[in-house]
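What follows is a structure written as structure tokens; I'll ask about it next.
With one protein chain held back, the other chains of the complex are shown just where they sit.
Our next item is subunit A:
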Amino acid sequence: MDSRARNLLDEALGLDQLTQSKSPLGGKAVLIEDCVETSGSFVLHQLIKRLLTATSNSSNVVLFLAFANPFSHYDRILLGEEGKAGGGRSGLFALFANITKVLNSLPEGNRKCLTIVIDDVSLIEVAAHGSSDHVLDFLHYCHALTSNHHGCSLVMLNHDDFYSSMDRPVFLKQMEYAADVLVKVKPLATGLAADVHGQMTVLNRDQCNRRGSLNNRMSNFQFRIKENSVEYFYPGART
């Protein structure tokens, strides 16, 4: 990558170890969960920025399925960073067909550079009128694209506070199970603060290491969101 300073989120996502890899997120599926009090969309913005400004790999492509806000909103936040972005809305099947079309239109060697970003999954549920089975199928298909064959990466944003009041939050659990990296964004337990906007937990399920045991890495830190960047720090360690 470039010589930009690593921050805690990069380390937690394992981005610092992927300097030579063509695939920016290592073909992983990342699930970001947030709640009404604290929005997790800044993580999406940061990841997209990271992907589009990586100087070592200028052929990064981001396929952005934006249901939550119009493109002008993201454009303003990302300050003119360009990337190929597209989105389909007419039925999940057609949507997936569009995604595969974009994927196939890329040259063979660059397919691993594709990152599909979904903002956000709950709106796909609304579009499907609540048939969570269809939405799950769609997400599983997208997840299949992250397998070794295609090697794409997937970043999804969802809100977990409405599933938590259900008896059997099957949808949420299935998504959490399928994700390789789980990022949970929460407000501080003590309330609002101008210096610290919230805390996040990142669970990174690495592949088995050589000895066959799993390396699950859990990181917990706080953040403060600024116009163009986000500061991450351990509690109490903010300079």
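Note that a contact is a pair of C-beta atoms (placed from the backbone, for glycine too) under 8 Å apart; a residue touches a chain by one contact, two chains touch by 3 or more; residues count from 1.
One rule holds in what follows: contacts and distances are computed from a predicted model.
Colleague: Consult the UniProt record of the chain that does not appear here and report its protein name from "Auxin-induced protein", "Translation initiation factor eIF2B subunit delta", "Elongator complex protein 4" or "Myotubularin-related protein 9".
Modeller: "Elongator complex protein 4"
Colleague: One chain isn't shown here. Among A:94, A:170 or A:193, which residue touches it?
Modeller: Only one listed residue reaches the unshown chain, and that is A:193.
Colleague: Among A:76, A:101 or A:173, which one is in touch with the chain left out?
Modeller: A:76
Colleague: In the whole complex, not just what's shown, which of A:98, A:122 or A:174 touches the removed chain?
Modeller: Per the contact definition at the top, the residue touching the missing chain is A:122.
Colleague: Spell out the interface residues on subunit A facing the chain that's missing from view.
Modeller: That gives, for subunit A, the contact residues 36-39, 41-42, 45, 69-73, 75-77, 79-82, 122-123, 126-127, 129-130, 159, 161-163, 165-166, 188, 190-197, 225-228.
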